[in-house]
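Note that this complex is displayed minus one protein chain, with the remaining chains in position.
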Amino acid sequence: MLVQQLLNGLIVGSVYALFALGFTLVFGVLNILNLAHGAVFMWGAFVGLYAVTVAGLPLPLAFLLGTLAAGILSVLVDLLVFRPMRKRNGDEFGALVASLGANLVLISLAQQVSNARIMSFPFGTFPIVIFEFLGLRVSLLQLTMIGCLIVLVSALLYYVYVMPFGRQVRAVAVSERTAVLLGVNPTAVYVRTFFIAGALAGAAGVIIGLAFNSVQFLMGEPMMLRAFVVIILGGMGSIRGAIVAGLLLGVVQTTVVTYISSQLSDAIIFALLFIALLVRPTGLFRGLRQPARVARS
Amino acid sequence: MTSLFIDRVSKKFGGVTAVSDLSMTIAPRGITGLIGPNGAGKTTVVNLITGMLKVSSGTIRMQERDITEDAPQAIARSGISRTFQNIRLLKDASVLDNVAVGFHMHERTSLAANLLGFPSVWREKKAFRERAHAMLQRFDLERYADYPAGGLSYGHQRRVEMMRALAMSPTILLLDEPVAGMNDVEADALGVMFRQLADEGLGILLIEHNMRFVMSLCDVVYVIAFGKLIADGSAQDVCSRPAVIDAYLGA
Partner (left out) sequence: MNDLFAAYKPLFDITLLSCGLAFSQYVVLRAGVESFATAAFAAIGAYFAAILVTKWGAAAPVAVLAACALGAVAGGLLSIPLARLRSVFQAIATIAFVQIVVSLILYAEPVTGGALGINGIPQLVGTLGLLLYLAIVVALMTVINRSGIGRAFDALRQDETVAVALGISVIKYHALAFILSGAIAGAGGGMLALNTFSIHAEQFGFPLLVAALAAVVLGGRTSVLGPIVGAALLAILPEIARPLAEQRLLVYGLILIVIIIYLPRGIVDTLAARWIAWRAVRQTPSVVLGSADDQPVH
C-alpha cells in the first residue's frame, strides 16, 4: 500500500516538476518570479480541452495545441508585460507586481470564457487501461504522464546544455550585458525561454486536466504554490533541483493526504516551504544564478 | 587615538583566495594608502574591515578591541565609516537628507519616542539638519541642499558621500577610490580636505589608482597584488621598488 502511494506520489510529482521547470527556468535566466505562470498552465489546459470538446480533435493533437498555445501565451506575457519593464529599468518588485497583474488578467479572461464552470474532458478521451505489475496498479495515463515528463525534460536538458542556444541562455543568465557584448541576441533568448517555460506549463496543464478530470479557471493557483516549494527546495534556477524537488513534493503530498488529512495538506506543504526557506534557502542544488538573499555573505 | 590593526587576514571564496595573509595598520592622524592593480583585492579589504564580508582567517582590531566577528552595523557604530567605489547615494533623497542620514547612528531618542512623535524627536531632527547644513557649508555645497542627490555632478556626488561618512563622526575613514574619474584640480581640492581631516585626528585609509595623488598625500603606503601584500613603507620608498613597478606594469 505504501509503495502504491509512493508510486502515485512520484507520478503527481512528475507533473509538479514539469510545471516548476518552466518557472525555475524563467527565474534562473531573468531573475523574475513570473506569477502568471499558473495562468499559462491553466490556459494550456483550456486550449487542450476546447480542442477536444469544441473542435473535436484527437487527444494527441489537442495536447500539442495546448502546449503550443501556452508557449505562445507565455511569450506574449513577456512581450507585453516584462519587456516594457526592462526597457524602463524596472526593478524586481516591479516585475513581481506586473506578473501578478498579468495573472489576474489571464484568470479573469478564462473566467469569462468558461463562465466559471468546472469542465472536464469527455469520458473516454484517454483510454482507461490499468496495468497490474508487481502488486501495484498503474494506469496507462499515469505511464503516459511519466513518459511525457521524461521526453520533455530530456528535450529541455538537451536544448539548454548541448545546443548552442543553451549556452546563450546560460550566458544571459550569468550576465546580460556581457552576453550582448559577446554577440548574443537577448531578445531571442527571452522569447525562446518564455516559450519553453510556457510550453512545459501547458503540457502540464493538459496532463493535470486529464488526470484529475477537472479544468477550471483557478486551477493554476494551487500549482503556483507548489512550484514555490519546488523551486525553494530544489534551488532557484536549477533544473535538476526542480525535478528532484518536484518528485519529492509529489510523494510528500500524497502521503500527507492519505495518512494525515487532505484538508491540512496545503498547510503542511506551506509549512515545509517555510522550513526550507529557513534552513536552506539556497535549495538542494545550485541554480543557474545565485540571487542575493541575505544581507551578509 | 584609535588605530586599526589588520592582522594576517585572509578571505577565500570557495576555491578563490581574494586576500591572503594581509597585515596592515591604519594609524590615526594620518593618511594610509592602499594601492594595487585592478582586481588586487582592495575593495575586498574594505568590505572585510566593515564586516560586509566574513573573514576566513586572521583578526581585525580597533585598538585592543577585536572586531573581526562584529556585525557591519556594530562596526559602523564603533567609528569606522566608508565611501563606496561606485557612488551609492540615496538618489531620490535630497542632498541634505543624504547627509542627515549619516547622523542617524547618533540618535538618542528612543524608538517609542519616534513612534509617538515626542518633541524630543523633532528637536533632534532639527539638530541633525543644522549639523548637515554646517557640513554642506564646510564642503561648499550648501546651495544644493534641497536638490535631488542623483542630479548632481559626479564630483559633487562624491563630496556628498564623503559628508555622509563624516556625519557618523568616525575615527577611521575608509575611502574607496574617492577621486576616480576626476581631473587633477578637483582631485587636489579633495586632497586638501583629506589632509585637513587627518590633521584633525582622523585615521584615513585611501584606496586609489592615481599614483601622483597617493604619493602627494599618503604618509604610509601598502601595495597589494593578487590579494597579497607586496610592499609597504613611505610613498617614495614603495614606488621605487621593482616588485611594485612589476605589478603595475607587468602582465
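Letters A and B mark the chains in the order given here, with residues in each chain numbered from 1 onward.
As a working rule, contacts are C-beta pairs under 8 Å (C-beta built on N, C-alpha and C of every residue); 3 or more make two chains touch, one makes a residue touch a chain.
Worth saying up front: this structure is predicted, and the values here are computed from it rather than measured.
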Displayed partners of the chain not shown (whole complex): A, B
Contacting the left-out chain in the complete assembly, out of B:125, B:195, B:228 or B:241: B:125
Among B:168, B:198 or B:220, the residue in touch with the chain that has been omitted: B:168
Residue among B:152, B:187, B:205 or B:244 touching the omitted chain: B:152
Contact residue for the chain not shown (choose from B:12, B:29, B:77 or B:228): B:77
Positions on chain B contacted by the hidden chain, ascending: 50, 52, 72-73, 76-77, 81-82, 84, 88, 90-94, 97, 100-102, 104-105, 107, 109, 111, 114-117, 121-122, 124-125, 143-144, 146-148, 150-157, 164, 168, 186
Positions on chain A contacted by the hidden chain, ascending: 27, 33, 81, 84-85, 88, 90, 92-94, 96-98, 100-109, 111, 221, 225, 228, 232, 236, 261, 263-264, 266-267, 270-271, 273-274, 277-278, 281, 291-295
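The criterion applied here is as follows: only the chains that are shown with their structure count from here on.
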Distance between the centres, which are taken as Cα means, of chain B and chain A, whole angstrom: 47
